[in-house]
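Apart from one protein chain that is not included, each protein chain of the complex appears where it belongs.
Now for chain A:
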Amino acid sequence: MAAVRAARRLFRSFSQVKNVQQNKRILLRCSVRTFCTEHEDNALSHNAKPQFTDPAVQDILSRITGLELEKVFRPIKQELKLPEYKLMTDEQLNQERFIVVREPSGTLRKASWEERDRLIQVYFPKEGRKLTPHPIFTEENMKMVFSQDRHEDVLDLCLVQFEPDSSDYIRVHAATYEDLEKHGKYDLLRSTRHFGGMAWYLLNARRVDGLIVDMLKRELLQDAVSLVSLFHMVHPHSESAQESALQQATGTDLLKIYAQKESQRSGYIELALQALEPAAAEESTAT
């Protein structure tokens, strides 16, 4: 009898049953991470430094990354798993979490970044991330892995494990790019998603000579030209940028100006340009 009554009540009120949000959890440890929207606003103004996320910058970087189909679609070892379907609410996708720490001394404080990342991983585990970072991220292990030419794997693991603005992420990426530049192994990253990042890092450090030499060796003239134009975009006050702006140079002339003004290996670049010039002349007559 009571069951019938309850069922009738339920049917009548079906539309009124509110959606109980089972999934929303707010943690005890708090901090509010503000998103870096100020940087994007600054990048839009003409005189400010171009940022990594500018569409023009991204366009150039994606062009010089190249598309080697064989490398991109090479078979990767993967476990066979049935597809999982997860329903995520908007709150789960959101990163704002309130995390506080009560010390034994009694002070209530906001959690630090490391504590925040760790706890968000505990309560909302992201696929592929571990609670304690992979041992590959220590100095000796990284050196060993670099000697085995497995920079890509390190960078993939780092992408999954760390947040983009955490200190570990920056440290690992910096170490990887430094090692690549020291040994000149730029081709390892050529068709991967990490190439743009490496190019950007070298640009900001103003050490693009090795990369340009490598490109010319592999006869990627267009890529070298776009790289130099990107350099001028990022460092508009350098000598080569001002020269090229005066002369309105394009193509190989840009490279020549850059070689004369900025680079330390100008001789090599000029030689390579001379070698490639007949090829470039053929291209321009054909088009």
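Here is the rule we use: a residue touches a chain if its C-beta (ideal position, glycine included) is under 8 Å from a C-beta of that chain, and two chains touch if they have at least 3 such contacts; residues count from 1.
As a working rule, contacts and distances are computed from a predicted model.
> Looking at what's absent rather than what's present, what does UniProt name the missing chain, "COMM domain-containing protein 6", "ATP synthase subunit a", "Small ribosomal subunit protein bS16m" or "Chaperonin"?
"Small ribosomal subunit protein bS16m"
> Among A:Leu119, A:Leu189, A:Leu202 or A:Leu221, which residue is in contact with the omitted chain in the full complex?
A:Leu119
> Which positions on chain A touch the chain that was left off?
Counting over the whole complex, chain A touches the hidden chain at residues 6, 9-10, 13, 16-18, 20-22, 24-29, 98, 100-102, 106, 108, 119, 122-123.
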